[in-house]
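Left out: one protein chain. Kept in place: all the others.
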Amino acid sequence: MLLNQFLVLGAALFAFGVYGLLVRRNVVLILLSVELMLNAVNINLIAFESYLVSAQAVGQVFAIFVITVAAAEVGIGLAIVLMIFRNRKSANVDDLSLMRW
Amino acid sequence: MSWEVDYLAIAPELIIIGSLFLVLGLDLTLPRLKKYWTATAAVAGSALALIPLAFLAVEGETISMFDGSYVVDEFALVLKGLFLVTAYIVFLMSVNYIESERYYQGEYYLLLLASVLGSLVLASARDLIVLFIGIELVTGPLYLLAGWRKGDVKSNEASLKYFILGVLSTAILLYGMSVLYGLTGEITFSGLAEATAAMPNSPALTMAVLFLIVGFGFKISAVPFHFWAPDTYEGAPTPITAYLSVNSKAAGFVAMLLVMYLALPGVSDVWAPALWALAALSMTIGNLSALRQTNIVRLLAYSSIAQAGFMLVPFAAAAVAGADLEEAFSATVIYLVIYAVMNLGAFGVVIAGARTTKSGEISDWAGLSNVDSRAAVLVAVFFFSLAGIPPLAGWFAKFVMFRSVMIAGGAATVVLAVVAAVNAVIALYYYAKVVKSVWLDDATREFPGEFDEPPAGSLRLALAISVGLTVVVGFFPALATFVADASRVIAAGG
Amino acid sequence: MTFSDWIAEPVNWVFAAIGLAVLFSGFRVVTSKNVVHAALYLVGALAGTAGLFLLMSAEFVAWVLVLVYIGAVIVLFLFGIMITRAPTGLDESLSSDQTAMPALLSAAVFVVMTWASIDAFGTELLATVGEATSTQVIGESLLGRFVIPFEVVSFVLLAALIGGITIARRDLTPVEEEERMSV
Partner (left out) sequence: MVGMRALVIAAEEGGHGAVEAGTGGFWADTAGIMLVLPFVAFLLILAFGKRLKYKGGELAVGALAINLLWATVLFVLNMTGGVLDQTTFEIARIGSDLVFELGWVVDGLSIMMYFLVNFVGLLVFIYALGYMEGDVRVDWFFAAFSLFAGAMLVLVGAPNLIQMIIGWEGVGLASYFLIGFYWEDLDNVRAGNKAFMTNKVADVGLILGTILVGVAIGSFDFSELSIAAAEHAEALGAVAVAGGLLLFFGAMGKSAQFPLHIWLPDAMAGPTPVSALMHAATMVTAGIYLMARVFPLFQNLAQDTRGLMVVIGAITLFAIGLLALVADDIKKVLAYSTVSQLGYMMTAVAAGGYTAGLFHLFTHAFFKALLFLGAGAVIHAVHSNNMSDMGGLRKEMPTTYWTFVVGSLALAGIIPLAGFWSKDEILATLGHEGYTAVMWIAIAGAFVTAFYMARAVALTFHGTYKGEGHPHEAPRVMTAPLVGLAIPSIFVGILNIPGVDWPGIGNFTEWLGVRVVPMGDYHPEGIDWSLAAIGLVAAGAGLALGWLIFSRDRATQKARDRFEVPALYPLLRQKYFIDHAALGVVGATTGPIARFIDWTNTYIIDGIINLVGGVVKALGEFVYGTIDQRAVDGVFNGLSAVTDGAGSAVRRLQTGRVQQYAAGFVAGALILVVVFVLIV
């Protein structure tokens, strides 16, 4: 298997994530898009690990850390969404432009 | 393989962890009215953690653990000291702010301590994984703390904007790290330095380096990755804003310094010009936007974007062939330390003054000197220091920054110095505007808040520390150059 | 390596199948007009990714991904969707109408990343197809060389947990608070 077949797939997922982040209005859906991007990073890391094969499996360990941090960030993000929803009865980012200029 | 842990070396981290658990325990057991003890625990923890730092500094040995991925050297000690002192001041500023409104005190200090822990880890990080985890631990709690005023929709919004852009930057940063790992097979900084030095420039390497810069650029709020900063600063609780603009920004700079100078000195032909551009953009756009601000916190937000630009200036010197990287490195560190002290002071005085004015609008601060001359003097000290007027500390920071590019020479860096000089003049205008408002303008209304009583003891202590440091460092820059000498060691490859 | 060489290897057929599924799911995550569907498509994308990890002999990480994401995170998401009462049926307003600029940007992201990696790695092959990385190696790494980030990341989780609860919970109204204080 080519290294690049995985990298290109990762790049595509990352690009989807960027797209979702930019167009989705619902905050929960934005979070889903972020997960796609982090997943793309994981694919990269694992592919590089299989390509390089380090003694301490650095790439895989790195991926585990990324997964953990991503989980924590989902928790944080959903907490923020709930807080905002409680105050505004909406999870739509378009409504959140109180501060500007 | 065995992995030795030097417990003295990580004692500051352990003390912070200890006080974090203490706060957790106290919060669970104490009745509601006694919750202020959690604040005491946090304040004490951040002060106690300085003690082992002193021991380590006296010993002066470089301790390297886990394959050199976690290092306690002079540079790390200096920055840990900076993080702890600034955290201490932020804790002091928080006490009454958090107590006076119905916030969750225990959880507040716990999250802030976690963030401090992250910055301590960051200062010692010498590989990408530790660095990444450190950054996440600094930032994660702050996403939540920015929204700590739960009922305030502005605070909600501050939190969400910070979070969304934060995770975006994390994703980009991680992508860059993964490509860097793939290209070199290394994650330790020393390994990366070796590998990249031998490697010809390729689009992938350039992209990876720039993605790292994007990630750090978010933390330090450099243009064009600054969009979150004004909104989040305005909406977040003021002590958290102070923390964001000082500790969290300092953490971003530490990460950037470590990665650029230690891990990627061989690719300075990529990152130095890129940071040149970010520096010029940040200074200019930050300053010009600040000119129009009417809210004092927003003004400080844009000003801190501009200050980040000034701090980035020395990085550009690395693009000049044969330039003295140590000079550039230490110039940024000195600027960072001085900026931290005076900016904290500025936020402290905003908190103190807001007791009287009950407003963040600069026009509402007019005539403050008539009723609260102490606060007015402090406004003058901190804002003039930020403007770089001698003999307040800020001038030395600017001086060192200019000097580093002048030494390096080279047309591009000199152009940047000129941009910086012009910006320094523009900046003076809006800083002076605040001072003028406080001192020279007539009050437009009765002050709604109290001004007979001095602010709470903890806030006074916080202000006293920052004003003391601002003035003393201005007169005796030796204090700051000590920092420089310590950091010089590391830039020399130590 | 030519395309015919590549296609001749059966493992690449498997890759192509999983990869297309992942791509499709990923695409639907960001375009679906139904919130719940979007979340479920993410499950698909993640499951496919886990399959890819298996192809790359990263067994442990694959199962971590399945357990953490599909087992926990997605459930969290679904809860989030329910609690925020997002319309669970078809909803045209889930995405902004202005898709041209984001599409352009994300296409550019894809092009740049692809170009960079093709330039750097060309036709390099993976080295370890077939031999799974032993979990022991990963375990020793995590608790040896990487014990500091391992310990530190637990504080990230702790902070997220405690802070998340504090932020998300409903504050007591003043009246309720009075009652509670008097008890």
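Note that the chains take the letters A, B and C in the order they are written out, and that residue 1 is the start of every chain.
The rule is simple: a residue touches a chain if its C-beta (ideal position, glycine included) is under 8 Å from a C-beta of that chain, and two chains touch if they have at least 3 such contacts.
Since the model is a prediction, treat every value here as computed from it, not as a measurement.
Trainee: Could you tell me which shown chains are touched by the chain that is not displayed?
Mentor: Over the full assembly, the chain not pictured touches A, B, C.
Trainee: Can you work out which residue in B:W228, B:F310 or B:F447 touches the chain that's missing from view?
Mentor: Residue touching the chain left out of view: B:W228.
Trainee: For the chain not shown, which residue from C:I7, C:L20 or C:A108 touches it across the whole complex?
Mentor: The single option touching the absent chain is C:A108.
Trainee: Which one, B:T139, B:T284, B:T413 or B:S458, makes contact with the chain that was left out?
Mentor: Missing-chain contact among the listed residues: B:T284.
Trainee: Over the whole complex, note the residues of chain C touching the chain we left out.
Mentor: Residues touching the hidden chain, for chain C, are 96-98, 100-102, 105-106, 108-109, 112, 116.
Trainee: Just checking the interface: what residues of chain A touch the absent partner chain?
Mentor: Touch with the absent chain occurs at residues 18, 21-23, 93-94, 96-101.
Trainee: For chain B, which residues touch the unseen chain?
Mentor: Touch set of chain B with respect to the missing chain: 157, 160-161, 164-165, 168-169, 172, 201, 203, 206-207, 210-211, 213-214, 218, 223-225, 227-228, 231, 269-270, 273-274, 277, 284-285, 287-289, 291-292, 326-327, 330, 384, 389-391, 395-396, 399-400, 402-403, 406-407, 417, 421-422, 424-426, 428-429, 432, 436, 439-442, 475-478, 480-481, 484, 488.
To be clear about the criterion, only the chains that are shown with their structure count from here on.
Trainee: Using mean C-alpha positions as chain centres, tell me how far chain B is from chain C in Å, no decimals.
Mentor: The mean C-alpha positions of chain B and chain C differ by 31 Å.
Trainee: Whole-Å distance, chain A centre to chain C centre, using C-alpha means?
Mentor: Chain A and chain C have C-alpha centres separated by 6 Å.
Trainee: Going through chain B residue by residue, note those that touch at least 2 other chains and give them in order.
Mentor: Each of 129, 132-133, 136, 140, 144, 147, 150-151, 159, 175, 179, 182 in chain B touches at least two other chains.
Trainee: Residue numbers in chain C touching 2 or more other chains?
Mentor: 113, 117, 121, 145-146, 149, 153, 156, 159-160, 163-164, 167
Trainee: Which residues of chain C touch chain A in the complex?
Mentor: Listed in rising order, the residues of chain C that touch chain A are 1, 6, 9, 11-12, 15, 19, 22-23, 26-27, 29-30, 35, 38-39, 42, 45-46, 49, 52-53, 55-58, 60-61, 64-65, 68-69, 72-73, 76-77, 79-81, 83-86, 93-96, 98-99, 101-103, 105-107, 109-110, 113-114, 117-118, 121-129, 133, 137-138, 140-142, 145-146, 149, 153, 156-157, 159-161, 163-165, 167-168, 170.
Trainee: Chain C touches which residues of chain B in the complex?
Mentor: Touching chain C from chain B are residues 1, 3, 17, 20, 24, 32, 65-67, 69-70, 102, 104, 107, 110-111, 114-115, 117-118, 121, 129-130, 132-134, 136-137, 140-141, 144-145, 147-148, 150-151, 159, 175, 179, 182-183, 202-207.
Trainee: Along chain B, where are the residues that touch chain A in the complex?
Mentor: 128-129, 132-133, 136, 140, 143-144, 147, 150-151, 153-154, 156-161, 163-164, 167-168, 170-171, 174-175, 177-179, 181-182, 185, 187, 230-231, 234-235
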